[in-house]
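Following: one structure in C-alpha cells, then a few remarks.
All protein chains but one are shown at their positions in the complex.
After this line comes chain A, so read on.
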Amino acid sequence: MSDRIREKLNILADAAKYDVSCSSSGGTRKNTNKGLGDSHSSGICHTYTEDGRCVSLLKILLTNHCIFDCAYCVSRKSNDIQRAAFTVEEVVSLTMNFYRRNYIEGLFLSSGIFKNADFTMERLLRVVKKLRLEERFNGYIHLKTIPGASEELIKEAGLYADRMSINLEMPTEAGLRLLAPEKTHQEVITPLDYVQKQIVQFKEERKLIRNVPKFVPAGQSTQMVIGATPETDKEIMQTAHRFYQDFSLKRVYYSGYIPISHDQRLPVIGTQPPLIRENRLYQTDWLMRFYGFHVNEILNDSNPHLDIDIDPKLSWALRNMQYFPVDINTAAYKMILRVPGIGVGSAKKIVQARQFGRLRIDQLKKIGVAYNRARHFIQCADSPIQLRDYQGFQIKAFILAESQSKYLKHDLNQIKLF
C-alpha cells in the first residue's frame, strides 16, 4: 500500500512541478469552526527546492492522463511516460497529514484532462468539497480551472478554492497555435473573465448581505512559458500588462522553458533554461506592480528586449538621465522610488526620516540604500560636488566594474530583485 502511494506521489508531483506558481498569499480563511488550518495573509514558504523556489503547497496533478497533445507539456498524450491517478481520498489524506505536520500551507491541485473538461473539473471539485466540508480544512487551496468546463462547476469550485488559475502557456496566440494547435487564448480568457465577474459580484453582494460566502478570495493568476517560442520581452510584458488590467490578476508567472521534448518546434533537450531572462521579466513585473512604472516606459519599440547585464530599473534610469540627480531631501516619494539602489522599504524610511533633518550619506547607508549604485542618481546633504556630468553609458561602466567582482564570484542565476 505504502509503495503504491509513494509511486503515485512521485509521478504526479513530478508532472506538476513545471507550474512555477506556489504562492499561498491572499488567503483570508479563518479557523472559525475549530477545524484544521488558518490562512496566513502573506503566505509561508515552508521550504525551498534545490533550485531556490518556494515550496508552500502540496502541488500535484490528480492524474497525468491527458487527451491533449500540447508539445511543451510532459503529460502530452504522445509522450511515453508512466501514468497514474490519485483517488479523491488519497489527495485528501495526503493534504491533511502534510498540513498537520506543518509541511505545507495547503494544496495546489491541477490535472491532465481525462475524458473531457467537465469530467475532470467535477473530480477536482470533489476533492475540495471533501476537504472543506468533511475534514473542516481551512488551509489554502489553489485550484486549476479546466478550460471548457461548465460555468456551474467553475462557480461551485470558486466557493471552496482560495485561488484559481489557468495558464496562458504561450505569451502570444501565434506561439500557442504553433505548439498546441487544439488550443486558443480565448479558451483561457473566457473562464478567467467569468471567474473575475463572479468575484466582483460576490464582493458586491457581501457588502449588502454579510453571510454571502467568499468567492476565490485570493484571486486568479496565470503562467506564461518563456523561451519556447520567439516572442520579444515587449510582447510578453504587454500581454502580462493586459491580463493584469483586464482580469485584475493577482500574479502573472513567467516560467523559463525547460526542454522536455525532441519536437523540432522546440529548443533541443539540454538547452539551458533562460533563467536570467526570466529573472529580468519578474523584475519588470515588480516595477509595474510596486514601483509605479508603466510597461511602455520599460519596454517599447526602441527597446523591445530587457538588458541581460543590468536590471530594468537601472536600465530605465540610464536612458532617462534628465530626471536625475534626485534630491533625497526634497524629491517626491515616487521619484525616490525610481532611484536605482533604493527599494520600497528604504524609500518610505527616507521620507519619514528627512522630517528630522537633512539626510547624509552614512544615514542613507544605514537605512538600507545600496549607496554605491544610488550615488550616481542622487543628491543628499553631504554629496560631494560633481565637477562633470557623466553620461548614462559611463555610469553603466562604473556600476558594472564595481559589481563585476561580485558577479564573477556568484553564479549568474542568483541575481536578486534590486
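Observations
One rule holds in what follows: a contact is a pair of C-beta atoms (placed from the backbone, for glycine too) under 8 Å apart; a residue touches a chain by one contact, two chains touch by 3 or more; residues count from 1.
To be clear about the criterion, contacts and distances are computed from a predicted model.
Chain not shown in the complex: UniProt lists it as "DNA metabolism protein", one of "Dihydroxyacetone kinase DhaL subunit", "Fe-S cluster assembly protein SufD", "DNA metabolism protein" or "Cell division protein FtsX". Taking the complete complex into account, A:Lys349 is the one of A:Arg123, A:His185 or A:Lys349 that touches the chain left out. Between the chain not shown and the residues A:Ser165, A:Thr284 or A:Gln363, the one that touches is A:Gln363.
Interface with the hidden chain, as seen from chain A, comprises residues 2, 5-6, 9-10, 13-14, 17-18, 30-31, 34-38, 40, 44-55, 58-59, 94, 97-98, 100-103, 136, 256, 258-259, 272-273, 275, 349, 352-353, 355-357, 359-360, 363, 366-367, 410-411, 413-414.
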